[in-house]
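For this view, one protein chain was removed and the others were kept in their places.
Every chain is named by a letter (A and B) in the order it is written, and numbering of its residues begins at 1.
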Amino acid sequence: MTEQDDIEQLIRQMADDLRARLEAARVRDALMVGIHTGGLWVAERLHALLGLEQPLGELDISFYRDDFSRIGMNPQVRPSRLPVSVDERHIVLVDDILHTGRTIRAAMNELFDYGRPAAITLAVLGERSGRELPIQADVVGRHFDLGEHEHVKLSGPEPLRLSILEAP
Amino acid sequence: MNITIQHGRLIDPANGIDSHTDLHIADGVIAGVGKVPDGFSADSHINAEGQVVCPGLIDLRARLREPGGESRATIATETAAAASAGITTLVCPPDPSQPIDTPALVDLIRHRAKQSGHARVLPLGALTQGLAGQQLAEMATLKQAGCVVVSNGLQAVESTQVMRRAMEYASSQGLTIFLHAEDPWLAAGGCAHEGVVSVRLGLVGIPEAAETIAVARELQLIEQTGVRAHFCHLSSARAVRMIARAQYDGLPVSADVAVHQLYLTDMDIGYFDTQCHVRPPLRSQRDREGLREGLKQGTVAAVCSDHQPLGPDAKLAPFPASEPGISGLETLLPLTLRLADEGLLSLPEAIASITQRPAGILGLLDHGEGGTLATGARADVCVFDPEPYWELRADELQSAGHNSPFLGWELKGRVSCTLLAGELTYHTCD
Partner (left out) sequence: MRRHSLQHDSEGRLHHLLTIEGLKRQQIIDILDTAESFVSVGDRQVRKVPLLRGKTVVNLFFEASTRTLTTFELAAKRLSADVLKININTSATVKGESLLDMLHNLEAMQCDMFVVRHADSGAAHLIARHVAPHVSVINAGDGSHAHPTQALLDMFTIRRRKGEFAPLTVAIVGDIKHSRVARSLIHALTTLGVSELRVVAPKTLIPAAVESLGVHVFHDLDEGLRGADVVIMLRLQKERMQGAMLPSEAEYFATYGLTEEKLALAKPDAIVMHPGPINRGVEIASSVADGPQSVILEQVSNGIAVRMAVMSMALGRAPAEGEGA
């Protein structure tokens, strides 16, 4: 269990880290994109802390999931919204927890269907072991050491709360 | 060959008999009922204990597809199916592929039936040549060849003038005329009763008026020409009332109903069940009740199967493109018996509607050629067990046509033996 204050603190650290990175790479005009739903909550906070010029983008990766034929269509899909063109732009992709890497794969596929970004930086609030794809985050709030049957879940949006659950 | 059918419940509506008694048959004719006639000695006995013994069934309309449609069914397959269903006489209407407008066709059908030996087939002679509704068929010649009735089948006689003359001529020859009452223009292109179901499913409807307008026209002409006429397979309550009125007025008219019309309505089409595509169409529940009431009151005298054996392709099509018809021989008896179970008719009345009354319409009764177990009559007999329940299954149908909306229904009453002129044509008993 991670407390609310800790999470806001983690996000502030992530923002500092990100700012440093973007400055080092001389990136101006970055587009931040949050992945529905938890990633978007984290992105909203990062976006405010960094004071980015471009509005926040959002992605719903339901149409890109590779397990579609097993789990079927979710009618509560929200449309993805990217306020500006992604072409030749630096994208900061934000998610809550990085686990297998499949969500990020789907999100990147979708981003490329909108255009050709100059670069993508990945920022996640938490990461854990269990990667199934060669994907790593550039900015990580916290690392979780979890047992095989444990899961970490972000609830929100107010307050944000991370819980570790025993998977059935 | 002398046979005694023992211990059965003998129901012979033509002679007002309903009692447990024996039936004696000698050389193909009824030798007597009850006590053994003088000089009679049975060569064999049929034990009908717990069973009903009645005249062989007479089906007023059954298509046999021969000649012309042998790929679907033959006289041999269909008469065998008839025998297994207790039917001893089948009336075969003309249709465009076998218009029965020449003595040769009449002979062919009768000959094939005789060859197969399972049931007697009475071909209905054509009313107009080729059923085209223009020139009169050679009705006197057809009568000589053995037709007792003439009909234009399902083909309309559009011209009122031609219909009038056909009736006048048939009447002059002493022929009864069978009528399919349907206004060809109102029915054109239709495949279902015009009403709540046709509007929902987007099917072209056949309005009730298609039947009543035709009935009205024919009744006027019948009154004028004095022809003895019979209306086939009525479908609407209003037509039944019109015929009741005409009978009350003394017109020589009778009517029958196809047994499926007494059970099904347009609602049974559900989502395009092509097994419920029939002609005339299944109508509303009110019509079904009207037909039942007409049968109870006697306005509608007879019940028939309106048998139409079809190949598997015929129903495997979108509803409007599928062929109308039900393979009905094997459901005629159990569905008619069910009318008695449901209390609409008494058991003898139900049996009369498929024996005595159709025999009367065909003029067979007075000659002892069917529908009666009077002494001296031809020994056409059906013995059935009224009790057992059985499920109608396609693979158990004897008819070559497996098209029936009653598949899967639980039916009651099963034939155990059928005799045609004293010969067993079907038996499961000893």
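One rule holds in what follows: contacts are C-beta pairs under 8 Å (C-beta built on N, C-alpha and C of every residue); 3 or more make two chains touch, one makes a residue touch a chain.
Just so it is clear, the model here is predicted, and its values are computed rather than measured.
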Only these shown chains touch the missing one, namely A, B
Where B:69, B:205, B:294 or B:309 are the choices, the one touching the absent chain is B:205
Among A:77, A:118 or A:165, which residue is in touch with the absent chain? A:77
The one of A:113, A:132 or A:150 in touch with the missing chain is A:113
When the complex is taken as a whole, what residues of chain B touch the one chain not shown? 194-196, 198-205, 207, 271-272, 274, 312-314, 316-321
For chain A, residues in touch with the removed chain: 60, 62-64, 68-73, 75-81, 87, 109-110, 112-115
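To be clear about the criterion, only the chains that are shown with their structure count from here on.
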Where the CA atoms of chain A average out and where those of chain B average out, how many Å apart are those spots? 78
